[in-house]
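Working notes, beginning with the structure itself.
Removed: one protein chain of the complex. Kept in place: all other protein chains.
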Amino acid sequence: MMEQLPALLILILLLTALASPFLSYISGRIVRWTALAAMFAAACCAIGTLIRVLAEGTWHYSFGGWEPPWGIEYVVDPLGGGMAVLIAIIGFLVLVYSGPYLKEENGLRIGTFHALYLLLATGLMGMVVTGDVFNLYVFLEISSLSAYGLIAAGGYKAVAAAFRYLLIGTVGASLYLLGIGYLYSVTGSLNMADLAQKILLIADSQAVLIAVVMIMLGMGIKMAMFPLHGWLPDSYTYAPPPAAAFISGVMTKVSAYVLFRFFFYIIGAMNGPIPGALQVLGVAACLGIILGSVMAIAQSDFRRMLAYSSVAQVSYVTLGLAIGNVYGLIGAMLHILNHAIMKSCLFLVAGGVKYKTGEHGIEKYAELYEKMPLTMGTFMIAALSMVGIPPTAGFFSKWYLALGAIDKGMWVFVVVIAVSSLLNAVYFFRVIEQVYMRRSKKPEDTGKSAWKISAELPLTMLLPILVLGVSIVVFGVFNEQIVTNILQYALPGGGF
Amino acid sequence: MIKELLASHLVYWLIIILFMLGPFGIILQKNLVKKLMAMNIMQVAVIIFFLVLGQKEGATLPIEIHGLTGAANYINPLPHALMLTAIVVSLSTTGVALALLLLLQKKYGVLEEDELLRRMN
Partner (left out) sequence: MEYVVDYRPLWAVLISLIAAGLIMLHGRRPNLREAWTIMAAFGKAIIVFSMIPAVLAGKVLEIEPIQIAKGITLHLQADPTGMVFAVLASFLWILTSFYSIGYVRKLEEKHQTGYFASFAVCLSATMGIAFAANLLTFFVFYEILTIATYPLVIHKRSDEAVNAGRKYLAYTLIAGQLFLVGIVWTYVLAGTGDFQAGGFLAGVAASDTALKVIFVLMILGTVVKAGVMPLHGWLPTAMIAPTPVSALLHAVAVVKAGAFGVIRVIGFVFGPQLLNELGVASVLAAVAGFTIVCSSIIAMNQDNLKRRLAFSTIGQLSYVVLGAALLTPLGLLGGMFQIVAHACMKITLFFCAGALHATAHLDNVSELDGIGRKMPFTMGAFAVGSLGIVGMPFIAGFIGKWNLALGALAAGKPIYVAALIISAMLSSAYLLPIVYKAFFKKPVSSQHEGSFPEEHSGPKEHGEANKGMLIPLLITAAVSIVLGVYPNAGAHLYDLAAMAVQSMVEGQVIGGGW
């Protein structure tokens, strides 16, 4: 059993996903509980895998007895393992949260929702554990297709957004496929470890250059790197809240992970076209951070604001890659973790407010803290973390990024990091002001009685929000533990 | 002449043109179905690219024929296998896209982008 963990990680989710539509003919409850159990089991598997990987080093798992590079192998290293744990845990929490949303749906819709949700998790999980670049493409498409479906479940505007996402996303995936085609044509291999060895000799060739450009563009689209982010705001805005929370939390990060994997593990940060690519990445990241934040300020819909903020925040990850030294990479990885938690938390809060008030405009957040004190308290923490106020988690990813940038003398990046914190402060404090100060524009007499009634979310929705909120602070204070025990082993060079 | 050109870089240029038709169509076409078709063309370009990679002068299908030994006599089967998967992916993408378009068509009765956006708001 223990030996098969990497496969179980995928299979549990995949099989449950496939079973969900059928189970839903029996009862919606059964689907829900199976899905929760599967997500929980996957989380346990992921944690188990990570623990073993940390203890014994990278875990190679070959499928069907075919030795790599011929067969497909799963390779779980601390980086991939950590990502898997993150995906599984966020996935589980958001799934718990989705309960009240699905109450009014009929059984079949519950079944398809869970099927898509679990497929999305499968795809993302597969992307981070696979050791084969084509296998990665397949998982990329699995996750993308289910994401299109999930997003489309949010109403007709969401359908249009999902279609646009589908077109652009497919362009991205095709570019990625072309990229690995080029790599295959010059190395004859699709196995990551094998590729890494063979590329060393030909890193300066044109084929590798083209491949890098294609993969960067492809993954740039998938991770909404500026200026390829056009699909993201609409998709995140109209997607159903649980889907938005999961997708925004981990999906773009996994694409960033792929870029990380290619640039720093497969090709190597010093080889061939990578230094140039990293420079481009750095410029795009700077623009993305600043413009994404500015666009976020201009929004009046809370989720749209969060969506643009995601564009900016993902750019932090690429910024870390562009910095490229130990601190920059730690900052990037830490920010993948932190931002996944913060953004999921914020989208869950947004969904909770929508659930209670049916509205998304920021002006509708007036006086909410009296009605939903716990939710709004958590929102406060997440917002402060986004701004980068210590000791929340968000501060420390910025800390490492700034450390790396200054260490390398990249002053533009330092300025961007500092300025973006302030921009984040502008748009988050706008909401905080609403939450804590503005009177809702109700007539005074009805308003007063309404304020007395606390309208906190149902427990299944509140609990995930609180867990994420607490972990923002915990991960902030104990980030050193994470860095020493997990992230530093995930560095390409292997630790400090 | 043509054979030589195809064997050198020309085929890759053709593939690039085919591929670029995709983004080109996605951006310029107003009709959503045409956008989808452009996307399909793009995927086909990638598939052809992989198949060309597997091609070899004077080699035959990778099915063992008695007496014909040595890898040089067979074309590379791996790209074909990969592309089977890619075709399936492309098929399902198209399926999902058509399902989305059906929904939009039912609700708004139109698939021209600007008209659709107008009716949505």
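First chain written, first letter: the chains are A and B, and each begins at residue 1.
The definition used in the following text is that a contact is a pair of C-beta atoms (placed from the backbone, for glycine too) under 8 Å apart; a residue touches a chain by one contact, two chains touch by 3 or more.
All values reported here derive from a predicted model rather than from experimental measurement.
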Which shown chains does the chain we cannot see touch?
-> A
Per the touch definition above, residue among A:I26, A:I51, A:A298 or A:L422 touching the missing chain | A:L422
Touch with the missing chain holds, among A:P390, A:P458 or A:P492, for A:P390
For the full complex, which residue in A:L95, A:M125, A:I330 or A:V431 touches the chain that was left out?
-> A:I330
May I ask you to list the residues on chain A that touch the chain which is not drawn?
-> 327, 330, 384, 387, 389-391, 395-396, 398-400, 402-403, 406-407, 414, 418-419, 421-422, 425, 429, 433, 436-437, 439, 477, 479-481, 483-484, 488, 496
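Assume only the chains that are shown with their structure count from here on.
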With chain centres taken as the means of their Cα atoms, state the distance from chain A to chain B in Å.
-> 29
Enumerate the contact residues on chain A facing chain B in the complex.
-> 134, 137-138, 141, 145, 148-149, 152, 156-157, 159-160, 162-163, 166-168, 170-171, 173-174, 177-178, 181, 184-185, 190
For the chain B and chain A complex, residues of the former touching the latter = 19, 22-23, 26, 32, 35-36, 39, 42-43, 45-46, 49-50, 53, 78-79, 82, 85-86, 89, 92-93, 96-97, 100-101, 103-104, 107-108, 116-117, 120
